[in-house]
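Can you read through this structure? Questions will come right after.
Removed from the display is one protein chain of the complex; every other protein chain stays in position.
On to subunit A.
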Amino acid sequence: MSDAILNQAYDVQRVREDFPILARSVHARKGKPGKPLVYLDSGASAQKPRQVIQAMTRFLEEDYSNIHRGVHFLSQTATDQFEAVRSKVARFLNAPNDRCIVFTRSSTEAINLVASSYGRTFLTEGDEVILSIMEHHANIVPWQLLQAEKKIVIKVVPCDEDGVLDMDAYKNLLSDRTKLVAITHCSNVLGTVTPAKTIAKLAHERGVPVLFDGSQAVVHGTVDVQDIDADFYVFTAHKLYGPTGLGVLYGKYDLLKKMPPYQGGGDMIESVTFEGTTFKAPPSRFEAGTPPITEVIGLGAAIDYVEALGRDAIAAHEHDLLQYATQQLSQVEGLRIVGTAPGKGPIVSFALEGVHPHDVGTIVDQYGVAVRVGRHCAEPLAERFGVGPTVRASFGLYNTREEADALVQSLQAVKEFFGA
C-alpha cells in the first residue's frame, strides 16, 4: 500500500490518543495492574475527546457568563459563541436555518416537549400516534402520558426476525385517525436503521407529521433533515462525543411557530405582567431558564471533531468493526445475535445460551470489557424477540478490531466458567 493511501486511511490509533480515558486500566488492585479498558458501551454514552473537554474548560476559564441578558462584554461573548453552535447544529443536520434548532436537556426532553406542546394542542380523543416496536422508552412513555391525559390511541409498527421494520404494517396502520408518527431512526438495541425518508413520505401523503429519534443515527452516519423531510428530529450530545445534559430538537419552523410553550420561565418571554404574558418566537419560546451554556459549547466542539474526522470515514470504520465483530461473535458457540437487519448501525446485541446477560456482564468486566446488559430501555423489544435481557456491544469511532477480539476472548472465559 502506498503512503498516500495509508495517509488517507482512518488512523484509529491516532484517534484514540484524543480520548484520555481510553488509556486507563480498570480493576487495578494493590500491586496488581488492571486490565486495559475495552469500552464497548458508546451506545449508552460515548467518551469525550480532549478537544471537547478543552473547549469547555477554555470557555469556563475565559468566556463564561450567562447569555441573552447582559449588556456586558462577557455576556455578549458567551451569547455569540452559544448562538454560533446553534448555527453549527443547523448545518450538521442540514436544517434550513438556526431558528429550527431548540436546545433541550436530552433527547428525552425533546420528545417530551413535542408530546406536551404539539401533542396536547393538536391531538384529541381517538387520535392515533404510530410508534414502532423498537422504540427506546424515551419515545414510548411521553406518548403514554399523553394517552392517559387525552385518550389518544397508540399503534405499534412491528419488525421481522431480522429486526427490519415492517413497512407493509406501517402503511396499514396509517389512517385518517393518524395524527403523528414517532419512530427511531436507528434502534439502540438492534442497530436497525429505519427508512426515514419513506416513513415520512407515506405519512405526509396523509398530512401527518413525523418525529424521528436520531439519538443513535446522528452518531453513525450523515443525517439530512430536509432530505428525509422530518418534521421533528431529536438527538443528544452525550452519545455524539459531547457532554451530558444537552439535547437537540429540530422542528420545521411552521410547526414550532404553532406550538405553545413547554415550560415557562426566563428567556422565553416578550413581556410579563400579572394580567398576561406574551412569548418569544421559537426557538427561544422553548428554552425557558438558563440553558446548559458550557455544554452547548462542548457540543460545538464535538461536531467540529466528528466533521474533521469525516462522517463518512467514521461510518466506514464503524461498518468494518460491525462486520468483523459480527463475524467473530458468530463463531462463539451458543451465541445468538439479535438484530441482523441489512445496513444496520454498529450495535451488536446478543444472548449466550445458558448464561444470563448479567453474569456475562460481570465476568467480561473483570477482563476490562465494558458492555451494556439488560433490556436497554426497550422492554417491548426484548419481549418481541423472546430473549429477555441481552448483552449489547456498541462500537464508536475509537474502537478497534482488537477490542472486538477482546470481547470474544472474554466470552470464551464466560463459557468456561459456566461450562456452557
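By definition in this document, contacts are C-beta pairs under 8 Å (C-beta built on N, C-alpha and C of every residue); 3 or more make two chains touch, one makes a residue touch a chain; residues count from 1.
Note that contacts and distances are computed from a predicted model.
Going by its UniProt record, the hidden chain of the complex is named "SUF system NifU family Fe-S cluster assembly protein" among "ABC transporter ATP-binding protein", "Allophanate hydrolase", "Metalloprotease TldD" or "SUF system NifU family Fe-S cluster assembly protein". The chain not shown here is touched by just one of A:38, A:369, A:382 or A:408, and that residue is A:382. Interface note for the absent chain: among A:373, A:393 or A:406, the touching residue is A:373. Those residues of subunit A that touch the chain absent from the view are 27, 29, 32, 34-35, 355-359, 362-363, 366, 373-375, 379, 382, 388-389, 417-419.
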